[in-house]
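I'd like to ask you about the structure that follows.
In this view, the complex is presented without one of its protein chains, the others remaining in place.
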Amino acid sequence: MATVQGHTLGDRMPRKEDGRFIRGKGNYVDDVRLTGMLHSALLRSPYAHARINSVDTSAALELSGVHAVITGDDLAEQGLAWMPTLAGDTQAVLATDKVRFQGQEVAFVVADSTYIAQDALELIDVDYEPLDPVIDSRKALDDGVPVIRDDKEGKDDNSIFFWDAGDKEATGKAFEEAEVKVRQEMYYPRIHPAPMETCGTVADYDVSTGEMTIHLTSQAPHAHRTLFAIVSGLPEHQIRIISPDIGGGFGNKVPIYPGYVCAAVASLVLGRPIKWMETRSENLMNSSFARDYHMVGELAATSEGKILGARSSVLANHGAFDAHAQPGEQYPTGFFPIFTSCYDVPAAYAEATGVYTNRAPGGIAYRCSFRVTEAIYLMERTMDVLADELGMDPVELRRKNFVTKEQMPYVSVMGWEYDGGDYEGALQEALRIAGYEELLEEQRQAREEGRIMGIGLSTFTEIVGAGPGKKCHIAGIEMFDAAELRIHPTGKAILKLGVKSQGQGHETTFAQIVAGELGIPAENIEVREGDTDNTPFGLGTYGSRSTPVCGAATAVVTRKVREKAKKIAAHLLEAAEGDVEYEDGRFYVKGSPDQAKTMDEVAFAAYTNVPEGEEAGLEAVTYYDPPEMTYPFGAYICVVEIDRGTGQVEVKRFIAVDDCGVRINPTVVDGQVHGGLAQGIGTALMEIIDFDEEGNHLNSSFMDYLIPTSMEVPNYELGEFVTPSTHHPLGARGVAESPTVGSPPAVVNAVVDALSPFGVRNVDMPLTPNKIWKLMREHGVEA
Amino acid sequence: MRINVNVNGAMLEAEVEPRLLLVHFIRETLGLTGTHWGCDTSNCGACTVLLDGEPVKSCTVLAVRADSHEVTTIEGLWSGTDLTPVQEGFHVEHGLQCGFCTPGMILTATEFLERNPDPTEAEIREAISGNLCRCTGYENIVKAVQWAARNGSAQEVGA
Partner (left out) sequence: MQVPARFDYEVAGSVGEAVQLLERYGEGARLIAGGHSLIPMMKLRLAAPEVVIDISGLESELRYIEDGDGALRIGALTRHREVLDSPVVREWYALLADAERMIADPLVRNMGTIGGDLANADPAEDLPAAFVALDSEVLVRGPDGGRTLHIDDLYVGPYETSLDHGEVLTEIRVPRAPGGSAYSKVKRKTGDYAAAAIGVALSMEGEEIESIRIGLCGVGSRTLRARGAEEALTGERPGSEAYRRAGEIAAGECDPIDDARGSVEYKRDLVRVLLGRTVDKAVERAAGREV
């Protein structure tokens, strides 16, 4: 509902930030042009595993236009050849002894243009001695395989961690006693966020002031600044990180990449701005991948379908360096322990082994909510396997096992306290939108005609909003977030945030939060993010945390401002503070609504008629430590048809009902769901980062890493469900990763459903035409 | 090599290497950064500009090829005040999120609607199938083009 002058919380407000983007006036890192700026390129290893005998840069240095070539040895002299990762490991900035994945950074060229820099790469001569690579995580712990991290003192194998959670004994007992048990192995392939803008930086060291300004594709500028300071030794107050417009993040822009460090070093050394922008090929091959989990899902149940226990086992492929952006060392599998999901599971146990392989580092990325994509995929696939085993409709099986809304707030056996959830209600809504009974009838018809049609379900809870400081940290920094609000004399406002949008619309949605609390139209509130010099310290935007944490901070800070505004209003109204009420941007005397002051009047008075004992001004800052995570949830239904001749899978319909609590801007929410569904469909049908036995990357361009075009996705049918969060100040939860969590299992479940009459029970993603064709022919399905 | 290119209505002259790609000519030589790039293999369409009125991938065209031809970039659509119906449509229908694919999408859609002012949804999806978007799932981009089709000719649209 709009205010008299403009928009507020809950409105489908068109976005304020659109103006610059539709005119081509966005300011992305590659648009930054500074006087004296130089360009760069990284030389990367063609081998997955090789010793480096020598690096000869002499010919490259002689090329006209080349200013510097930095090698691992050069960095080692400054103690910069290695850097810490977000997982407490170390990662090579530029390789010194060995290269450990194809594409690993070996040398950094600085030149007048990217053209010359790329020319120079061809002139650097590296003497490699290839070593046997370890590519398959399932072989990484075999006897006799090469030790990848021989740089670590005493390291004699490729293991990173063993982790478990839950009650192993109770769960074991439940399985022993259960009438029905299912076990399903599955692989969630290595995939990539592939935002349309690749990663990059302009590092600008000013010799005269000692200040380093870094323009960075960063989802977390403050955290990056602190990490930069720690790693480089540069004083933190002299580092400024500016994260400008970002062309999509999806987790790809959370890690610190060697290219960033090299650019900063080069700028320090040369005293000039250095731009480094990675190519798409570099982005796909070397920046943070996602998933790559071999998993086993197990469910134990009664013969009526009541779940008695759930178990999961994971083999996690972390690549050559553990750069896993997890929210604390106690979460080496992120929030995978949410895997019991929206079901009331009495006993559960999860274990995981993490290994090194000769692949690029990363793992937590691509809208995964810290591995919730993997956890929900495991549970939803195993649920369907259980339904198949029981001969039960997948819908019925879920309904039998949902946590009910009466059980909220529900504490799961894995230790999470859910802030609300009406899973039955959301499923009902999804079934209604889909016309489930008609769909079943349509499927019966199709099968009679020999067409292969499938209906797939996915119900889930998410866990987002990292997170409570006692539990969650990134490299030691607690995961609060911050908002700073100032009201100007003429009643307009500026809001500064510790998070950083990469397309999520914060300039609009966060203004709407303030508008809802203070009655100032969202149009009149300027929102600022991304510059560490003029925003409060926050942990950034990923894991759907902006609304739960910074949205809460914004609501709280606005209420703080409102408290002072009330004092000023009381002063203006010559009433006791306790007699003044607030509603919709007006402060009025209790019982006399005509005796009122508007927010505009109060704002002006904050500077011109300050009450006795009060400071002038009208502003506040809040650092918000969320008491708990938030738990958005959803129910998705996917309808597919498979061409029995060619194996091609077409997604004909996709129904998505999401509950993210109170919706700040329903249009923005819908847009987030649309985008996530497209990514989930891409994940299910066509995306994979794969390697041959030598460790050669097979999907290093958009010719081979396939993401959907407008032709590969349907119209999405969205449904809305609103159950306010029990603890969030606005009742909001965050939503942007629900669609990538919930959609891949819905698509796979649909394809398996389509082929289940022929005896198919599982198939791993991506569901390429070849793979589906092979499955069909193996099960006797002819063209 | 010396080239003369009409860029957004203005005749420009420049000295360029033959290998300079049109996208870099536009971005680096001319400083028009509204045209983006997102891949190495001519797949993504973020670099779309109009060459003699037709949308092309400027990363796959040599700047020297544009000699004596006309190039229109996203900046060329905006006259300084009013938005075009396509631009307005993207705003009204939330057809953009991060904005990176948006200039390319807008140019492709603009030329498409000139040729096909009353398209079906299937035709719209086909027309934009050379422009990748990772944020929107395409749903609202299609709606944006439909909005522009409905509000194209006579309607006044403000900035």
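The chains carry the letters A and B, assigned in the order they are written, with residues numbered from 1 in each.
The rule is simple: contacts are C-beta pairs under 8 Å (C-beta built on N, C-alpha and C of every residue); 3 or more make two chains touch, one makes a residue touch a chain.
No experiment lies behind these values; they were computed from the predicted model shown.
> I'm checking contacts with the chain that's been left out. Which of A:Met212, A:Ala352, A:Leu539 or A:Leu706 qualifies?
Hidden-chain contact among the options goes to A:Leu706.
> Decide which residue listed in B:Asn8, B:Thr35 or B:Thr48 touches the omitted chain of the complex.
Residue touching the chain left out of view: B:Thr48.
> Which of B:Leu32, B:Cys98 or B:Ala127 sits in contact with the chain that's absent?
Going through B:Leu32, B:Cys98 or B:Ala127 one by one, B:Ala127 is the residue touching the chain not shown.
> From the list B:Trp37, B:Phe100 or B:Trp147, pick the residue that touches the absent chain.
B:Trp37
> By the contact definition given up top, give the residues of subunit B that touch the hidden chain.
Residues 1, 17-19, 21, 23-24, 37, 39-43, 45, 48, 51, 54-57, 59-62, 64-65, 108, 126-131 of subunit B touch the chain absent from view.
> List the residues of subunit A that touch the chain left out of this view.
114-115, 118-119, 122, 279-281, 645-648, 686, 698-699, 703-704, 706, 708-709, 711-712, 768-770, 773-774, 777, 783
One rule holds for everything that comes next: only the chains that are shown with their structure count from here on.
> Between subunit A and subunit B, what's the gap in Å when you average each chain's C-alpha atoms?
The answer is 29 Å.
> Going by the contact rule at the top, pick out the subunit A residues touching subunit B in the complex.
Contacts found on subunit A: 14-15, 17-28, 30-31, 33, 113, 115, 193-198, 245-248, 250, 279-281, 502-505, 667-668, 670-679, 701-703, 707-711, 713, 715-716.
> Mind pulling up the subunit B residues that touch subunit A in the complex?
Those in contact with subunit A are residues 17, 19-20, 27-28, 31-41, 43-44, 46, 73-75, 77-78, 83, 87, 90-92, 94, 96-103, 106, 121, 124-126, 128-142.
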